[in-house]
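Shown here: the complex without one of its protein chains, the others still in place.
Here the chain labels run A and B in written order, and each chain numbers its own residues starting at 1.
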Amino acid sequence: MSELKVIHEKAECLYGNYDRKGELQHQTHYCPGCGHGVAHKLLAEVIDELGIRDRVILVSPVGCSVFAYYYFDVGNVQVAHGRAPAVATALKRSHPESIVITYQGDGDLAAIGSAEIMHAANRSECYTALFVNNAIYGMTGGQCAPTSLLGDKTTTTPFGRTTANDGYPLKVSELLSALDGPVFIERGGLGNAKQILQTKRAIKRALETQMKGLGFSLVEMLSPCPTIWKMDPVDAQRHVREVLAPIYPIGNKLDRTKDRAPRAAAPPPPPLSELPRILKLPVAPTDAPVELVKPDSEYRIKIAGFGGQGVLLLGQLIAEAGMDDGLDVSWLPSYGPEMRSGTSNCHVRLSTKHVDSPLVSRPNVLIALNEPSLRKFIATVDTGGLVLYNGDSIPTDCIRTDITMQALPFASIADELGSPKVANIVVLGAFLAATNALPLAVVDRAMARVVKGEKWLEIDRRAMARGIAEMQSTEVKVHV
Amino acid sequence: MFATAIEEEIDIKGYVEINTDECKGCGLCVEACTTKVLSLSPCLNRYGYHTATNSDKPCNGCGLCFYVCPEPGAIKVFKAVN
Partner (left out) sequence: MPKQLIKGNEALMKGAILAGCRGFYGYPITPANEITEAAAYYLPQVGGTFLQAESEVAAINMVYGASSAGVRCMTASSGPGISLMAEGISYLAGSELPCVIADITRGGPGLGNIAPEQSDYFQVVKGGGHGCYRTLVLAPACAQEMADLTYLAFDLADQYRTPAVILADGFIGQMMEPVEFTLAARAPRLPEWAVDGTASTRRNLISSIYLQPDDLEKHIRMLEAKYARMAHNETRWENYKTDDAEIVFVGYGISSRILKSVVEMMRARDIRAGLLRPITLFPFPSDELRRLAGQAERFFVVELSTGQMVEDVRLAVEGRCPVEFYGRCGGNAPSAEEIFEEVFAHV
């Protein structure tokens, strides 16, 4: 006497009752004969066979399979039309131990989500994509898909798909196989039991590829849509075998499982106590300056020149030193379109009071490193202000008598020092000498923090000293 | 999971059980079964489908009907083991 053993039944990772479904909770929502049901069944069996149910995160698309999460007793995430590869990318990267599976139709994957799938594949994101190609938009009622065949009459190609109007059927598996990233790509069919069993093996291999951490895997399935194709289910299956398969050849397209090494696991994160160091948060200086009561001061500085003159760095150094000196400061760069045309300027404020607006509209210090900058801003300088100009003399039509103006050939001085790049630091020295805005020791310390490399620091120190000397010899002294 | 075979038919190789609540009568199992075990019932189930039903032809437990069936729980296949 023999016994009958159950060899095939509903997979364990499918819910016994589809509680998430509103009605008819014991049936899927798919049409009779629809390939989605078969694809679900295959995926479910493979998940059971591999024993990975608890680790699986299934990403449901938009399309007829939008409700895949009704059925699979796994972690579920439902996403926007076509975006499953992007969502899967982050899911997997967030939890590398999870098994991430996307499920997408041809409209979802090959049309609206074509950019996302291409890049996920190219990055070889370590997840598994199931691609159900029924050559039509099912859910929205039969519009043309990128995979619809030439001549197909759909609701949006009522006279048949033509190459002239709609281009060619898109061969996704071949296309993605041309990339260097993906590891395993196979096209299967759901056109008869033989194709279906072959497809199941492909799904298993794809998931094993992911479990080994090798990278991107995809299984395309040519799938019947009897409803939209207006065929009975048996004819629709035949259509898969006899009409779709010749255009979209079934078989393995790419297998790099032997060549690709598993991804290295990420190192464990550092302890939280390390964060301040990693984030380069400031530590208390050992030689913190004693807080002195300072007389009120208020510098509204505009620095302007052309790109490469170190305008922004000069401003930053003044602001850094101002901060160290206990002043409130702000530094605002111009970064708009003018940056592209080569001019550059920044607004710096130093104040013993709270800095309200970081924008300097009426500067009391203008540092103009070229003539156009001088012309552009000279009228905005506040009465009693200071102008430092990079040149031998101030152009006569720019001379104002209600302000202090000093021309110095900063660029030539820098050349003399052997580095045209330090002209801005010569200016810094001149500015400090002219205004006494900041203690030199404080500026020196800020410079040591901002300037990278001993060699540069050394040149900068010489440049600053030179700037101070040049300015002192001119007898201009301004207190703002 | 085991079920006892019908005792008289000792040479039975397989058996399929159709869940008539899940079956949508698509007929793919009927088409797939090489030994013509299955057919669509002339009767309708409560949703209005002609569900699949077993005939008196012997089933060999090959499972092909199971794989072509789009409803995950519509078919259960039993196979004889000694």
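As a working rule, a contact is a pair of C-beta atoms (placed from the backbone, for glycine too) under 8 Å apart; a residue touches a chain by one contact, two chains touch by 3 or more.
Computed from a prediction, not measured in an experiment: that's the story for all the values here.
Trainee: Since one chain is left out of the picture, which of the remaining chains does it touch in the full complex?
Mentor: Per the contact definition above, the missing chain touches A.
Trainee: Based on the whole complex, identify which of A:5, A:26 or A:53 touches the chain you can't see.
Mentor: A:53
Trainee: Of the residues A:93, A:238, A:376 or A:421, which one touches the chain left out of the display?
Mentor: Per the contact definition at the top, the residue touching the missing chain is A:93.
Trainee: Touching the left-out chain: which of A:73, A:186, A:220 or A:460?
Mentor: Checking the options A:73, A:186, A:220 or A:460, the one contacting the hidden chain is A:73.
Trainee: Which one touches the absent chain: A:331, A:389, A:410 or A:431?
Mentor: Candidates A:331, A:389, A:410 or A:431; residue touching the omitted chain: A:331.
Trainee: I need the residue numbers on chain A that touch the omitted chain, in ascending order.
Mentor: So the residues of chain A touching the missing chain come out as 20, 22, 53-57, 60, 66-67, 69, 73-80, 83, 85-91, 93-95, 97-100, 115-116, 118-119, 266-270, 272-273, 275-276, 278-285, 288, 316, 319-320, 323, 328-333, 335-337, 355-359, 361-362.
Note that in this section only the chains that are shown with their structure count from here on.
Trainee: Can you list the chain A residues touching chain B in their complex?
Mentor: It is residues 1-11, 14, 16, 24, 26-28, 30-38, 40-42, 44, 71, 192-193, 196-197, 200, 226, 232-234, 237 of chain A that touch chain B.
Trainee: Once bound in the complex, which stretches of chain B touch chain A?
Mentor: That would be residues 1-5, 7, 10, 12, 14-15, 21-22, 24-28, 31-32, 47, 49, 61, 63-64, 66-73, 75-82 of chain B.
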